[in-house]
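Missing here is one protein chain; the remaining ones are kept as they sit in the complex.
Up next is chain A:
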Amino acid sequence: MLFSASLDVSNVWIERSDRDLCRDLSFTLRAGEVLRVLGDNGAGKSSLLKVVAGAMTPLEGRIMFNGQDVTSHRALLQQSMVYIGHGAGLKSMLTIEENLLSYCPATSPEQMQSVLDILDLANHQETYVKALSAGQSRRVALARLWLSQCPLWLLDEPFASLDVSGVAVVESKIQQHINEGGMVLLTTHQALSSVVTRDLVLS
């Protein structure tokens, strides 16, 4: 699938607990780009992703998606994005398959199996999430990247808890996504070895 989308964030002002995280922040994300948000702990990287995703409201600023203002009508953007935050967003009492189907109900059994193969979870389809390690849970959360067809990915520390092979698999998926014209906005302290990124530093 080939995507063609753009995201324009202009003059965003984010405040949290009466503390300015960023003011007058503007950036543009075009099809086929990865924007890596960098900054010290507490600089507002996760908050920026939450603002774009619509989980937080900025004090000021405008967010345009495909030329349309989505600042106050975020559903248009939300239907075209995958947001993976700090929390895995997985129910511990459900199996891996049940969790993934709750997000991506149109997934076929073959598709599910192939994604779990890629993520080295092939034998865990019926395993409850509560029985998985932190790294395995992260892999399950990231499996949504393979199962959804959204142009925009918002990834908050996607490599946290992943081992070397896990990082490589996710990096190659990010590369494939941008080759198809997708956009990725991510926060990570880790250097990406195989993906060319543009950096946005929050101070």
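By definition in this document, contacts are C-beta pairs under 8 Å (C-beta built on N, C-alpha and C of every residue); 3 or more make two chains touch, one makes a residue touch a chain; residues count from 1.
FYI, contacts and distances are computed from a predicted model.
> Refer to UniProt and select, among "Protocatechuate 3,4-dioxygenase subunit alpha", "Heme exporter protein B", "SufE family protein" or "Molybdate transport system substrate-binding protein", the name of the complex member that is left out.
So, among "Protocatechuate 3,4-dioxygenase subunit alpha", "Heme exporter protein B", "SufE family protein" or "Molybdate transport system substrate-binding protein", the name matching the hidden chain's UniProt entry is "Heme exporter protein B".
> Which of these, A:S102, A:Q149 or A:S194, touches the one chain of the complex that we don't see?
Hidden-chain contact among the options goes to A:S102.
> Based on the whole complex, identify which of A:A55, A:I118 or A:V167 touches the chain you can't see.
Considering the complete complex, A:A55 is the one touching the chain left out.
> Determine which one of A:L38, A:M64 or A:L94 touches the chain that has been left out.
Only one listed residue reaches the unshown chain, and that is A:L94.
> Which listed residue, A:N41, A:Q79 or A:N123, touches the chain dropped from view?
Reading the full complex, the residue touching the unseen chain is A:Q79.
> Applying the definition given at the start, please give the residues of chain A touching the unseen chain.
50, 53-57, 74-75, 77-79, 81, 83, 85-94, 98, 101-103, 105
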